[in-house]
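Only a part of the assembly is drawn; its chains keep their places, and the rest are absent.
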Amino acid sequence: MAGSVYGRHFVISTWGESHGDTVGVVVDGVPAGLSLCEEDIQIQLDKRKPGQSEFTTARNEADRVRIMSGVFEGVTTGTPIAMMVENGDHHSADYSNIKDIYRPGHADFTFDKKFGIRDYRGGGRSSGRETLGRVAAGAIALKILGELGISVEAYACAIGCIEVSKENFDIKEKYNNPLCMPDKEAAGKAQEYVKGLMEKGDSAGGIIECVIKGLKSGVGEPVFDKLDACLAKAVFSIGAVKGFEIGAGFKAASMSGSENNDGFTAENGEIRKTTNNSGGVLGGMSDGSDIVFRAAVKPTPSISCTQKTVTKGGEETDINIRGRHDPLIVPRAVVVVESMAAVTLVDLLFEDMKSTMDHVRELYVRDNKQR
Amino acid sequence: MAGSVYGRHFVISTWGESHGDTVGVVVDGVPAGLSLCEEDIQIQLDKRKPGQSEFTTARNEADRVRIMSGVFEGVTTGTPIAMMVENGDHHSADYSNIKDIYRPGHADFTFDKKFGIRDYRGGGRSSGRETLGRVAAGAIALKILGELGISVEAYACAIGCIEVSKENFDIKEKYNNPLCMPDKEAAGKAQEYVKGLMEKGDSAGGIIECVIKGLKSGVGEPVFDKLDACLAKAVFSIGAVKGFEIGAGFKAASMSGSENNDGFTAENGEIRKTTNNSGGVLGGMSDGSDIVFRAAVKPTPSISCTQKTVTKGGEETDINIRGRHDPLIVPRAVVVVESMAAVTLVDLLFEDMKSTMDHVRELYVRDNKQR
């Protein structure tokens, strides 16, 4: 598919540019019988809403979602669910000055090279607003997972060089600071760090960690559609992500086999691992432990300090990017990471439902009675 | 698809277990008119052949490839190319002792949980032999890329904690040592490190770096099918990979925007970047610079020192894995990384061919004359 369609069983198809008419998503493959209302979606969208602190863009986006299909009397019907948000607060004029200039670190240059044309207003399709559709779809996926007892929670585990410490880790703290850091002390330092960069018109990056709890063994497919491979693609498809690791991740490369292997133990016949260097995935399938992965987010490329660049015509020039930008995208990206993980999990869960003849037989016999 | 099919335009479908009858691949979507013979494939397969040094398993696999379709008089015909290798040197008896035991770090447990049954001989489908099909398909992809002037080259950039240094980097050196390290000094130290582990019946991991040269701007699709997202999935689908990063990767998280942004410059109207923190990808599309990515490979889980584990029935036990295993999988994984990158690039190149009406019109008008 041409790049804006994702998933095989739970298929999301997003649309929209930053300053276009609307942004939205169609979700095909939502099972019938799930209770769903606009508020379920809105709660998630509000998490990526800008203007919630000094660290995010002042763009004022009401971003009220409208469910346009697939829900009848408060319940999903099994048909596609289309959702959209009107693009209200346009300041397109802010962008006319960059119409013919390639902003460093942005996709302006590559869009022009690929398509020969680009909607330069607000980054067009490569704007962060593109993620609205992902988050709306993710809200449905998270609701399905919730009904199965599976939770997905992400947070900032590092901003610049400031890392959350194991000792201070407190997930509740995530909601007490504008950086989504589950460590009060680290959050304080990180805010100082970001403010320092903001004063210079500069920006910061960070690392998002995501933990999935409640997933049974066996989700994900051996070979190409491994659970970790699918999560890697899902998370890497979010703009600004430059790295992805699971469990021990890059550290595993310098460990020995005896250090890295997670032993197995059993209590009352139930098998579990004694450590979790695998990050909850063995051979591409969930192993019953928590899934734990991390994504590196680069610093926002839109900075107001002077940069060297070129015009579309190939002339060198300086650029000072104005307009409303996030000096740090990490806090708003947290819900996007959760959303992409959730969409991916639902897709693989559905794939897994047909992995054994026992499954297939049982469902068909049950249906035999019901239908 | 059910997990062993990969790609949309250049579709590979692999099969085979370690000690089954054969391993192989069908490649659908190879353009007609490419000259191709078994030797083209064999050269690549030989790169992943075991027994080439003390650092790889002694399993003696001749692994002669047989092309079974899609090539006529030395040229591809546009129909599927099936290739297979007979599984010769079976020592299935080596594995009967682990029939009912879950090896730590392996997929034994998850295969049983997912499918209720597993071919335990030699790891079955999760064996490294599964990659034979990937490498055979990759050989075709690399040949297509070669005709377009695109090269793909990977190497070990770290074994354990020993890293290739910028000063000593010499790509030719890659072929002079059994670890595929392009740094003579580092390769020497790394061999000592691995030997030390081998003496203890332990194993090592490392990091593979891959560089793609000659790719024009605009390959990869914005949003979900970003070039880096697709490469991340492709590489993460290789067993033992635990991390993936592109360009500055995880380091980007601690850089400021002004440090991380690559400036643009122009010479004679041709635009290029002054640095390559992006790793050759902006907004999910190639930006004309080299594509540079890295994959973290965990240490081989098959180690002969004693480990705690459990039986299928949930009883605790000790395990000492015997049989022929690689103390370090990195050197043999290098060609697998190249292969998966090549397959992914061809897929995205074909997708890109229809990105503008100019492309479409030109091809159709040309066809008008020719056909």
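Things to note:
Order of writing sets the labels: A and B. Residues in every chain begin at 1.
Here, a contact is a pair of C-beta atoms (placed from the backbone, for glycine too) under 8 Å apart; a residue touches a chain by one contact, two chains touch by 3 or more.
From a predicted model like this one, the values you see are computed outputs, not experimental measurements.
Oligomeric state of the entire complex in this file, given as copies of the one sequence with 2 shown: 4.
FYI, only the chains that are shown with their structure count from here on.
For the pair chain A and chain B, the distance between mean C-alpha positions equals 26 Å. Residues 1-6, 8, 14, 102, 104-107, 109-111, 113-116, 125-126, 130, 158, 160-161, 197, 200, 202-207, 216-219, 221-226, 228-230, 232-234, 236-237, 239, 242-250, 252-266, 269-271, 274, 278-279, 282-288, 296-303, 305, 307-310, 313-316, 351-352, 355-356, 358 of chain A touch chain B in their complex.
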